[in-house]
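Here the complex is missing one protein chain, while the rest keep their positions.
Right, chain A next:
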Amino acid sequence: MTHAVQFSQVSRLFGEVKAVDRVSIDIEDGEFFSMLGPSGSGKTTCLRLIAGFEQPSAGSIRIHGQEAAGLPPYQRDVNTVFQDYALFPHMNVQDNVAYGLKVKGVGKAERIKRADEALSMVALEGYGARKPVQLSGGQRQRVALARALVNRPRVLLLDEPLGALDLKLREQMQSELKKLQRQLGITFIFVTHDQTEALSMSDRVAVFNRGRIEQVDTPRNLYMKPATTFVAEFVGTSNVVRGELAHALSGNPDAFSIRPEHIRFAEGVGASHEVQVSGVLHDIQYQGSATRYEVKLDNGQTLTVSQANDQWLDTGARYQPGQRLTACWAREAMIVLRDAPAEAH
């Protein structure tokens, strides 16, 4: 089986800056693959390298087994959904969608038929005659998607396509994109800085930091078994405990991470297999479905604890700021962290 996209030791330099630094990834055919990272971490540059808008400074990029370095974008079997949608303002929706077919010389009747099919796939039947300026952000997003999919690419690249949408619409588009990807069976490569988005949609996620990949894994493993401090802190919320306290609690000299929702307050629970640490509660944030507690430990470090607001056990009202508490967690919930490679040098 060939990989949809294969990076081996790919670097992209902008002057002195290593935007992408010796990255190797294998993206399987038909998978929903996300590239997650803060801005400037190299994820978008990687996407542009696949699309062909950038050429690698070193290394090789294969798309379905074929070496892509040096190929211009118009000779690659990939299509992109742009962050700003990049719809052609002088063309109506139908002409926008049919553009890829037109430049490849597909006949007029055929391309209109396929453009209308693509528009109905994104639930925009009957919008063909409108100009992009007459559409809402969500509709433009769908046109951009239809315009890419009409070419039946084997790999679809999505560059933070949901970033400009409001929360409700974004959640709706997330599930629609996922459904569409399963239905079409093509590879989706999705760039985002939103970790919830990446976790909820992807088969696998690559976490980028400073031009390098920290970890490539399933969303579950990324969350439960972060390989590095960066991943633990970037994906979800983590309490990263370092130094002496880490050594005392886990026996590991470096650091460990513990998720806020894995911590309980010890009140008569105190089973022997649990790790215990005491401190003073100094802030309570009510967040609706959960309540978040900030506990100042005796060594000065702050521990974040999150507890679900279960209506049968209304825990929220029981604690007061200033109160002394013992926090505890299961030994298995601690994730021992090796130092992040990017921080090692």
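We adopt the following convention: contacts are C-beta pairs under 8 Å (C-beta built on N, C-alpha and C of every residue); 3 or more make two chains touch, one makes a residue touch a chain; residues count from 1.
Please note the rule applied: contacts and distances are computed from a predicted model.
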Complex member absent from the view - protein name from UniProt, among "Amino acid/amide ABC transporter membrane protein 2 (HAAT family)", "3-oxoacyl-ACP synthase", "Ion-translocating oxidoreductase complex subunit C" or "Putative spermidine/putrescine transport system permease protein": "Putative spermidine/putrescine transport system permease protein"
Residue in contact with the excluded chain [from A:G15, A:P72 or A:G185]: A:P72
Given A:G100, A:G128 or A:G279, the one touching the chain that is not displayed: A:G100
Positions on chain A contacted by the hidden chain, ascending: 51-53, 72-74, 78-80, 82-84, 86-90, 99-100, 102-104, 147-148, 151
